[in-house]
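I have a structure I would like to understand better, so I am pasting it below and will then ask my questions one at a time.
With one protein chain held back, the other chains of the complex are shown just where they sit.
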Amino acid sequence: MIPASFDYVAPRTLPEAVAELVKHGQEAKVLAGGHSLIPLMKLRLSTPSFLVDIGRINNLNYIREDDGHIAIGALTSHHDIELSDLLKQKLPLLTSAASQIGDPQVRNRGTIGGAAAHADPNGDFPACLLALDAELKVVGPKGERTIAAKDFFVDTFTTSLQPNEILREIRIATPSPGSRATYLKFSRRSQDWAIVAVAAQVRVTGHEVTQVAIGLTGMGSRPLRASGVEQALRGKGAHDDDIRKAAERAAEGTDPPQDLNGSPDYRRHLVQVLTRRALEQITAHH
Amino acid sequence: MAVSQLIGASIKRREDPELVTGSGNFVDDMSQTALAYLYVVRSTQAHARIEGIEASRAKEADGVLAVWTGKDLQPEFQAPLPVTTSFVPEKKYPNHYPIASDRVRYVGEPVAVVVATSKAAAEDAAERLDIRYEPLSPVLDIEAALKKDAPVLHDDVGSNIAYDVKRAGGDIETAFRDADVRITQRIIQQRLIPVAVEGRGVVADYKKFAKTLTVTSSTQIPHFVKIWLGVILGIPESNVRVIAPDVGGGFGSKIRVYPEEVLVALASRRLSRPVKWTEDRNENMKATHHGRSQIWDVEIAAKRDGKVLGVRTTQYLDLGAYCSQFGTFQAIALLIIQGPYKLPAFDGRGVGVFTNRTPTDAYRGAGRPEATYLIERVMDLVAQEIGMDPVEVRRKNFVPPEEQPFTNLLGLTYDSGDYRITLDKALELVDYPQFRRDQAEARKRGKYLGIGFCTYLEICGLGPSVATTAAAGIGFWGMSVVNLHFTGKATVIIGSSPHGQGHETTFAQIVANELGLPLEDIDVVHGDTAIGPMGMDTYGSRSASVDGTAVYLSSVKVREKARKIAAHLLEAAEADIVYEDGKAFVKGTPSKAVTIQEITGAAFQPHRLPPDMEGGMEATTFFNPPNFVWPFGAHVALVEIDGETGGTRVVRYVAVDDCGTRINPMVVDGQLHGGIAQGIGQALFEEARYDETGQLKTGTLVDYMIPTAPDLPSFETAATVTPSPTNPLGVKGIGEAGTIASSVAVINAIVDALSPFGVKDVDMPATPEKIWHLMHRNGGTTR
Partner (left out) sequence: MRRRVAVTINGAKHEHEVEPRLLLVQYIRELAGLTGTHVGCDTSNCGACTVELDGHSVKSCTVFAVQADGAEITTIEGLAQGTTLHPLQQAFWDEHGLQCGFCTPGMIMAAKQLLERNPNPTEREIRVGLEGNLCRCTGYHNIVKSIQAAAKVMATGAGSKAPAAVASQKEG
């Protein structure tokens, strides 16, 4: 249960942290909250010889709105997201998802940046970030670049982050007023990873769906968008029948895995049920 | 006996203040100077020959004191690990040593040990071992083991079949001939992992000049560990001391003499310094024994009026890679299948097989949950087949109370009980008619409610010495010492070894009740083989009825001696002495009393005693109960199933249990709560799963799902009290009842909920996906 030996540094600034990553190359890993990395290290499934702890870098823990965007520092904890008044008001998809991650202790330590960079296909935030068309600002030796969520999540535990880059901020365009959201997660026990989850952000104007974005968790090796559902609904009505028909397309283009908790068939079924329920919940008052 | 306010009182547990403040003393909390740490290197292969182990790089690592392989240690074992009769005297099994030398048979089997100055150093060095295996084909489940061309695990056994035995009573042919309905069903008791929240741990300290071995172990059975460490390592029993400190749960998983206890002791002897090993959770999942892992094929003969005429069944028991100490104990199920029912015929066959998986052994209930599951599924299958209410089918088959003590088809005699009374009370609490109305209403909304019953009868209280010798190879009995000190304070030594059951409190209540001593003047000690005579330790819901009775009888002996001394002090005839509330006086003159403290003071001053009396106030009792005890009860589970996802929740759980006299009702209810939760765990969540190469896929608590708080409802418990006639306290047992009853109550409820889909059975664990498939296959839609 004891991790293999490693050396460790806790820089105070991002440039210092990047310099450490450059110096140690492939041997180094970034440590944030540690809730994905440390269990793997204890089981010696991951044995980095150098850890760059970004936990002591100032100014990476914030949630603020500027210029029509919500900006969230990479070190913001799940708990802070869950409780943020700003997010409850402007991005309830994130507060809803945050409240369903792991358990209270995990939410106190786990960070949104860590969750994104870990890219667990059963993790809760990636599908939300994808549905929200988030931009991920990363810092590397050549300075800063911005990666769209759709380009960030590449495969199971794989992102387009370079080994010497650090995720600094997640930036999301504030949904227009009237846009509503929910994150519906199905798991066997409440502390578990999702078998399937659906992140839905929808705006209904009058009786017409004017905006719709559906992110899917657990339906492939990375988070996916339910583009068939989005297509079926966009510009259409939001009646029960419309929703039911649209939700039936939720499994289109997905490649759900077989694991201990569910078969691909079951996941394809679940995703339709959850999508329909999410849409019904969101449009209930229209 | 006089039932005072102490028997039946929910006295707060004296164990708790230390435990709630973090001052408990578990094995891993012990520190000692010069402690070395042992790490067990385990097989990564399910079945393989060990071609060679290259240890030189590990030996050179920092902090390493020793690296030993099975070949290095084998010469020191003077005997293999123990195997008991456990209901199957006719079995064939291999010698099982604590560490593999030439062949491994399950993932997790010890193949080498590394001892170092720190746990980290030992773990680091272990990574430098180079172990070469020649893989052999693994036998991965019961059906594979039974195949004619299956690889054979143990050459000396000759096949993978440890036993194939018959246990029958009554005329089964007639039963099936007379039957109106015949039902066949296969029932799977999936493999479970006990998951005590504290894993195992061992600290051993061998003194080379005194040649004494002291072992502290997270065990349920310190007395047995003491005997067998002596036997296996060739140390006189008198030189071995085993201590079970605070033990963080057992549930049967700490009921055996384990390889690591021997290995750590041996390491200490070889190094002449104390050695510690603490099990990691990922080790625990594969190295601590598993439970259940059985397939049952059952054929039922019944009449259309609801009478069950006969059951024919085969229990296929997966022993895992070796025969564990109580590995075949689970075959007790074949002796008690009929439960509380008057069954005309039973024809049972038991087959035990070896597979390349972790050995199985007792897990909470050990054979009794399986038996109960079977007969309670039988009742529901019959009810469904003939269209009768499952409650009615049970009523039709109950042993009539006037036939108690009733002898079952296998010759076991029940002690007492009218099995209708707990069922009646449970039905009243549930409001059965209202539930059926709610059920019909909910179905219209796509919610499937179900109700499931279990009216169990349990055998416990190991036990009558003769009967348990036949069963376990050792005669079981209870032991106690009640010893009053000069000032009238008492030390009570008990033979059982608790790990959460609250014996220190309940056993003190028994003594206080008999002797009239204040509770706080009574110290109950246990779990140290140096402090009293042989004890029989804790398992099988035996402590209250067997050791509790021994405590009661020792208290009575002390009280009788106190009366004699009081008669002498008061210059009265013994027959005229009344003993009440810790005082003795001549009948009619309570004002001139001598207190137990004064009497005890006199007992230590020979000149104040009757001339023919020895000093001291101490009594020792070895209690051999005349029969087992047979608690019973009715459990009712109410479930709600989401018709679209298959997600299932237990929304209500009502348990009415009759365990005879309840010494401490708070403790009794606590035992029930935990047991119910474990049974629900089996019904809905838990299953040890292996891949096609024999790797355990559920090797962490991420994948092996034990219930969490939000997965369970609060439980509604109630009691009836039918004292057992087999002991003076009238107590039965309650440690396993919850587990015995709840898994089948939940499954019966799920089948009831799914009856609109024509579902007749569902395998455990009833996962959402399985339930979805059952609905889907039978015409369920997404609304």
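The letters A and B name the chains in turn, as written, and every chain counts its residues from 1.
Rule of thumb we're sticking to: a contact is a pair of C-beta atoms (placed from the backbone, for glycine too) under 8 Å apart; a residue touches a chain by one contact, two chains touch by 3 or more.
Since this is a predicted model, take the numbers as computed values, not measurements.
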Using the touch definition given at the top, which of the shown chains does the missing chain touch? A, B
Check each of B:Val139, B:Ile243, B:Leu609 or B:Val667 against the chain that is not shown and name the one that touches it. B:Val667
Of B:Phe26, B:Tyr432, B:Phe604 or B:Phe622, which one is in contact with the hidden chain? B:Phe26
From the list B:Lys12, B:Arg304 or B:Arg437, which touches the chain that is not on show? B:Lys12
Which residue among B:Gln45, B:Asn282, B:Ser480 or B:Thr698 touches the omitted chain? B:Asn282
Residues of chain B (touch criterion as defined above) contacting the omitted chain: 10, 12-13, 15-24, 26, 28-29, 31, 120, 195-199, 246-249, 251, 280-282, 499-502, 651-652, 666-667, 669-671, 673-678, 700-702, 706-710, 712-715, 738
Touching the hidden chain in the full complex, which residues of chain A are there? Just list them. 1-8, 10, 31, 34-35, 38-39, 41-43, 51, 53, 55, 79, 102-106, 108-109, 189-191
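Following the convention adopted for this analysis, only the chains that are shown with their structure count from here on.
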Averaging over Cα atoms per chain, report the distance between chain A and chain B in Å. 44
Which bits of chain B are touching chain A when the two form their complex? 119-120, 123-124, 127, 280-282, 644-645, 647, 685, 689, 697-698, 700, 702-703, 705, 707-708, 710-711, 767-769, 772-773, 776, 782
Spell out the residues on chain A that touch chain B in their complex, using ranges where they run on. 1-2, 4-5, 43-44, 186, 188-193, 195, 260-263, 266, 269-270, 272-273
